[in-house]
Every structure is written in structure tokens, then in C-alpha cells.
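Sharing a structure below in C-alpha cells format, with a few things to ask.
Missing here is one protein chain; the remaining ones are kept as they sit in the complex.
On to chain A.
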Amino acid sequence: MTVKRRSKPVSVNPLKIGQSLGGILAMQGCYRAMPVIHGAQGCSAFPKALLTRHFREPIAVQTSALQEMDVIFDANHNLEEALTSVLSKHRPDIIGVIGTELTDVAGVDYQSMLKSYKRERNMRGGLAFSVTLPDFRGSLESGFSVTVEAMVDELIQQAGLRGQRNVNSRQITLLPGSYLTPGDVMELKEIVSSFGFEVIALPDISTSLSGHLLTGFSPLTRGGVPLDSMLQSLQSGLTIAFGASMERPARRLHNALGTPYKVFQGTMGLKASDELLNFLHQISGVPVPIRYCWQRENLLDCMLDAHFQFAGVSALAALEPDHLRSVSEWLDELGVEQKALITSYETPAVAELEREVWVGDLDDAEVLGSGADLWIGSSHGIAGAERIGAAFLAAGFPIWNELGSYMNVSVGYRGAMEWTNKAGNLLMRREADHRESRVRHR
């Protein structure tokens, strides 16, 4: 179907999150990493504050702290200073330079600067790469996948192992998309490894942003996939990407190393989970573990119990493209009318969807979704949901009105069950509230 836009000169209550935030998020899933934002101080301070608020964890990020005169004269001087400071003080294993709209508009060439910097310093053993993530295109999702792609590229270059690989067919590389929570990544790792595979997730936010108790402060990332595991992932026999946006890094691995890949565009609901488990069952030859057979039954029973609650219900969802697609497929299975699907920018994944998708903001969500019973989106939607009288289900980024939302699971049978129950409970409470207010006003 087509992707539509409401004509309006100004963005009111934006849904879009800057690309560079996605880049920072991707880097949090790598151990001892440091993203360096090439921009003004706010270009790192805002994302840092927002990520901290969502994950309730310290976030590793630094900045080249550009000021007016630096931009005019020599922005790369600042970057060099920042790199030298970060490298000498904290010795990160992975460093990612993230260019912003500011350096893009000013036409700063930090790619070649980084290359010569690496050559001059004779930087070996670590990973250093740059990405360009201006805010005037894409969104969080694209920033995340572009950063992973750049990381993969750099890994391949560093390993330099064209043709001389020791492929380990029992090892699978997972490329989880930006919308998956640490809880989701953990669940996916568990599902895949239960079929007897060794799993490396790239990036792996399940070990860095899920809440750990390591003491001994470091400004670098405190968890995530370590560099040697990242290098080892190049030996994987298969890549599995979750979310259409992760197909590009998967294709990179395929083109450079010949690693076959499989993309799961949707990750939520019965069908998506069936597809994943059946695929793993077929490639491994291992029977589906008994706990997932149980979980499948549990989910179906839960959907039977809940279907009364969802009858005649309508919902709107305002999410990043891949996430929107997953949620839409889950809503399909519940028989919920999808009043409005709003996303931050156009991608093939949402254009292919058999439904009308709008690129817009949360104000569009209010207008298009007016009359909906359920609002699915980030905490920015709380006020809008209240204005249109919809129950609010927190999903996506950022969420600050709930504790532990970063551990919510949406993938697999367990995830679908969790979401179905949560949404059903919200609708039940809303119905009870309505009834109460009717009685009171008689």
C-alpha cells in the first residue's frame, strides 16, 4: 500500500528521533566502546539524557564539542583533540565517530581525517570507524542500522580474511534491530541457542543495558559484545537479521564473506514466532524444545481468553518503521482494527505493508487515530492518548513512565503473550473506568 503524509508545514510533537541517537545506541551494545559525536555539545547531551532516561543506565558517549568558530575554521581539529583525549584516557577497544547535521552542512570531511589519524597513530588492534548521521533524513532506526553496517565493514577490513575463513556452521550471528529491547535480544539469543547453536549478537545490548552490578566506574560501555567475539562472528555459518533495516549489514557480510543470511521482518505474534522456530528447527535438524511447544500452547490459550476483550477494539500505533510492521502483524492476529499506523520515515518494509501507513508526528496520530481505544507508542504519546481518550500502551523509544520497560519482551511466544495480556488489561481497566464514570454522572 501507499505511504501517505498529511500536508502541514510544521512538525507538531515529533515522533522522529535523531539518527545519531540510533548510532549511540548501537555502540552501547559493544564492550569497551565509545561513540564520539562530531557536533555541538547538545548533539551528545540530548541523546545521552534521553537514553539514560529510557534505560536507567549510564550511557557512554563523548563529543567533539564544536563551537561556532571551530565549525568555520577547523572542525577536525576538535575531533582530533577528542579522539586523542578519549584514546589516552580510557583506551577503548571500539571507537565510532558519528557525524551530525552540523558537520554535514558545514561539509567537514572527517572520514579521511579519521583514516590519516589511524595511519599516523599506527592504530591497530582496536576498531575505529566513522558514520554520517544527519538528522534531516532517516530516524533512530536508520542511524542504528547504518552504524552496525559501518561496524561490520570495519570488522571485515580489519580481519582481511577474504577466502581464508574457517566457517563454523554451528555459529550464528544475530543482527537485532534497533526496536528490540535488551529483554528481546536476550530472548532471541536463548531461542536460537536452544537449537544447539553458538550465538553472537551484534550489537548485544542485552548484556550492557539490561542492568548489571559491575562496580569500578568507567566512562566506556560496561557490557555488550567484546571485540574478539565480533571478529569471531565473521566465521559464522549464518546471519539472522531481525527487522528489515538490518538486512543491509547482513548483505554486507554476505557480499564480503559469502555468509548466507535470513531476514525476519516481523518478530511479534504467533506467525512470526512460528516462522522463526520452524526455520531454526529445519536448519538444525533438532526438534523444537519442549518449552517452546508449551509456550505456543500458552499463547494460543491466552489469545482465546483475551479475544473477548479485543472484539471491536481499534488501535493506533506510532512507532519506528520496523517496529510498526511487527506490531501491525500482531494486531492483525488479535483482530484489532488498525485505525492509524504512523511512522517516522518511509522504508520499503512499511511501504510493503498491506495497510495504509502515514509518515508523520504524534499530532497526526491524534487526528488520524481519533476514536481509537488503544494508543501504542513512546511516552511522548501519553498526553495525546489522554486527549483522544485511548488507553496507553508504552512501546518503542523513549519510555520513562514505566520501570523496567527495557526488559519487556515482545519476541517469541512469550513476548506475544506478554503484550496480549498487557494490552488486554489496559482495555479492561479503561472499560471499568468508563463504567464507573457513567454511574457517577447519572
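Miscellaneous remarks
Basically, contacts are C-beta pairs under 8 Å (C-beta built on N, C-alpha and C of every residue); 3 or more make two chains touch, one makes a residue touch a chain; residues count from 1.
Basically, contacts and distances are computed from a predicted model.
Candidate names were "Nitrogenase iron-molybdenum cofactor biosynthesis protein NifE", "ABC transporter permease", "Aminotransferase" or "PQQ-dependent protein", and the UniProt protein name of the unshown chain is "Nitrogenase iron-molybdenum cofactor biosynthesis protein NifE". When you scan A:V3, A:V86 or A:L427 for touch with the missing chain, the hit is A:V86.
Checked against the hidden chain, the listed residues A:A33, A:A65, A:I94 or A:L174 yield one contact partner: A:A65. Between the chain not shown and the residues A:R32, A:R325 or A:H380, the one that touches is A:H380. The chain not displayed touches chain A at residues 8-21, 36, 39-50, 52-53, 56-58, 62-68, 70-71, 78-79, 81-86, 89, 101-102, 105-106, 134-137, 213-215, 217-219, 222, 379-380, 383.
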